[in-house]
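One protein chain omitted, others in place.
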Amino acid sequence: MRSPHSGAWWLWALGLAVAASRTTNPALLAMIAVVAGFVAVHCRSSAPWSSAYGMFLKFGLVVIGIRLVFSVLVGGINGPTVLFTLPEIPLPDWAQGIRLGGAVTTEGLVYALYQGLQLATLLGCVGAANALADPRRLLKSVPTALYEVSAAVVVALTVAPQLAVSAKAVRRARVLRGDTAHGWRAIRTLLVPVLEDALDRSLHLAAAMDSRGYGRTAGIPRQTRLLTAALVMGGLVGLCIGAYGLLDAEAPVFIGGPVLAIGVVLAVAGLLVGSRRLRRTRYRPDRWTVPSVLIASSGALAGAVTVLAESFGDASLVPSTVPLELPDVPLLPTIGVLVALLPVFLVGEGRS
Amino acid sequence: MVVRRGYGTHAGTVTVRLLVTVLLAAAGIVVGAPTSSAAVCGGNGVTVVVDFGSLGGGVQTGCASGDPASGLTALADAGFGYTFPTRQPGFVCRINNRPGPDADPCVNASPATAYWSYWYADRGGSWTYSSLGAGNRDPRAGTVEGWSYGSGKAPTMAPPAKPAAPPAPTTPPAPPPLPPRAEPTIVPPLTLTPIAGSEPTSSTPPTTTTAPSSSSEPITTTGSSMSVTSASVASEVPQPQPVASEQKSGGSTTVIVAGVVVVALAVLAFITARRRRARDD
Partner (left out) sequence: MIRFEHVSVSYGDNLVLSGVDLTVPEGELCLVVGNTGAGKSTLLRAVNGLVPHFTGGTLAGRVVVDGRDTATHPPRELADVVGLVGQDPVAGFVTDTVEEELAYSMESLAVPEAVMRKRVEETIDLLGLADLRGRPLATLSGGQQQRVAIGATLTAHPRVLVLDEPTSALDPGAAEDVLAAIHRLVHDLGMTVLIAEHRLERVAQYADRVVWLPGGGAAPIAGDPGPVLAETPVAPPVVRLGRRMGWTPPPVSIRDARRLAEPLRERLRTVAPPATETLAGKEILVAHGVTVRYGKTTAVQELALTVAVGERVAVMGRNGSGKSSLLWALQGSGKRASGTVTVNGSDPAALKPAARRARIGLVPQQPNELLYLHTVAAECAQADTESGRPTGTCRTILDSLTPGIPTDIHPRDLSEGQRLALVLAIALTPRPDVLLLDEPTRGLDYPAKTRLADTLRALARTGHAIVLATHDVEFVAEYATRVVVMADGEVVADGPVGDVVTASPVFAPQVAKVLAPQPWFTVAAVETALDVL
């Protein structure tokens, strides 16, 4: 079977992430996390990037840990149930409002736990998407006019892991010299060879890309190029101003919707003109097959249902921590999230 | 950041104040406590002025005796109940259960046009907007704390000066405090744990809270070393405990079902991951 469109996986994960961002209910968050995790381990391919999911999970746990530690040290939210009291460190006047130490309460810890769990779940969603679809393949689906941008991202994605490898090699080589350097010198002994290596690699890669026809203009007139640049830039500026106008209620009405619309039109025109400028083709592009659409929709549904439930005022999405209450399970969002298990039935184990 | 629509003219400053309140507020609980009416402290107590503004109910004052540790403690000690929004605990979105859930669901921080702003002043002085959250500010003994509902304007009542020998109640325009709150529209899912026990320093007698008095007359209790004035309108304060426990019993089955599903999926995912790793190697 043809593997689903990478965009489908990212939309699916985005839907789950939207659901996770709308709730701090630990039951719902745990549901989202396990749904994302199960689909990730079931549907992922055997390519190397797919094994990164475990790393995202660990990172999520670290995030929860950090959130709890901060909650203990800095406090923030407190309730009546004091667990223990840390000595409070007095801070100068300008740091008023920040408290170090002091009483640690169950309510504060639970609140921090919910928040940490939310972040960890978001990370889990991103990790799942990352395991399911190579981000590089996704970049191949962007409009041709944005090709340069996507190429830059691809290069960055390629060079970053190589940097890690080279840092490891240099650190290992340092031991061969007796490893006498400490502090700033040690950093320098590591940084200089790694950065030189990175620079070398980038130059080599740039030369290789150039030799292989990257960025061929193949006789497109200069005016067209200028027109594209102007359209895209104008469009982006319009988008920014329009978005600001929409979000800031104080701004005059005409700045909101109309400018946003103009921005969109300009940007789309720029992309269209730009796509004609760069003549490129794609090798085995991803296609929006029926399963792809279903995958994307199942994730989007989970997000949509949660947002709807929120707008209808489902209080269980954000369980109260002060006072502490046992969280209720929001029924509709939970069902929506379970629908996001659909890919398990659409995609066989270890496709591709 | 939360984007709010419909700022007033002072949108900028109000936003800043609101942010400060949201970000810095901490330490406190949702308290179901009797509402107070006019009371001005003698001695070292902290006077608390609450201006209900557009909510109706005028301005009420209470007295927190002793030296409350924070603005929130002072508020509670003075006999006012308050509620945090579920998403932003620390920000005060309701005092004495107002505004009601139809005006402010108390999930996120209140909008900049209608929120409880927090002020302080010396006795007989003038109001200063607090740059700290009520949970973080430690009111000096013998000063005045102010709460005002609206778009960030100071309480309409000036900070009371030192009272004359018998504490004279300041008379707000609405002597019977908050009769509308007795309406059944106030469903309190997010409320109210009694203050009792959690505030050992408090000398506000919790007994007044539970007193089934429907009297709107201020009852003045004068302690031996301090003067505590508090008005009880406990009749409309809902009893929080039963509400909370009802919720728990209702949710527990679904919670268990959800838990089982989560655990099952997690186990399934774990097994799949193990099997696939074994196969890949």
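Should a chain be cited, it is by its letter among A and B, assigned in written order, with residues numbered from 1 in that chain.
The definition used in the following text is that a contact is a pair of C-beta atoms (placed from the backbone, for glycine too) under 8 Å apart; a residue touches a chain by one contact, two chains touch by 3 or more.
Quick caveat: nothing in here was measured; it's all calculated off a predicted structure.
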| item | value |
| --- | --- |
| Shown chains touched by the chain that is not drawn here | A |
| Residue in contact with the excluded chain [from A:L61, A:A160 or A:A208] | A:A208 |
| Candidate in contact with the missing chain, chosen from A:M55, A:A173 or A:M233 | A:A173 |
| Touch with the omitted chain, as defined above, among A:D197, A:E310 or A:D328 | A:D197 |
| Where the unshown chain meets chain A, residue by residue | 47-48, 134, 136, 154-155, 158, 169-170, 172-180, 188-189, 192-193, 196-197, 200-201, 204-216, 218, 279-285, 352 |
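By our rule, only the chains that are shown with their structure count from here on.
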| item | value |
| --- | --- |
| Where chain A and chain B are represented by their mean Cα positions, the distance between them in whole Å | 37 |
| Contact set on chain B toward chain A in their complex | 3-7, 11, 20, 23-24, 26-30, 84, 86-87, 89-90, 105, 107, 131-133, 135-136, 189-190, 192-193, 197-199, 240, 244, 247-248, 250-252, 254-255, 257-259, 261-262, 265-266, 268-269, 272-273, 276, 279-280 |
| Chain B partner contacts - residues on chain A that touch it in the complex | 24, 27, 30-31, 34-35, 37-38, 40-42, 46, 75-81, 96-97, 99, 103, 107, 111, 247-250, 313, 315-316, 318-323, 325-329, 331, 334, 338, 341, 349-350 |
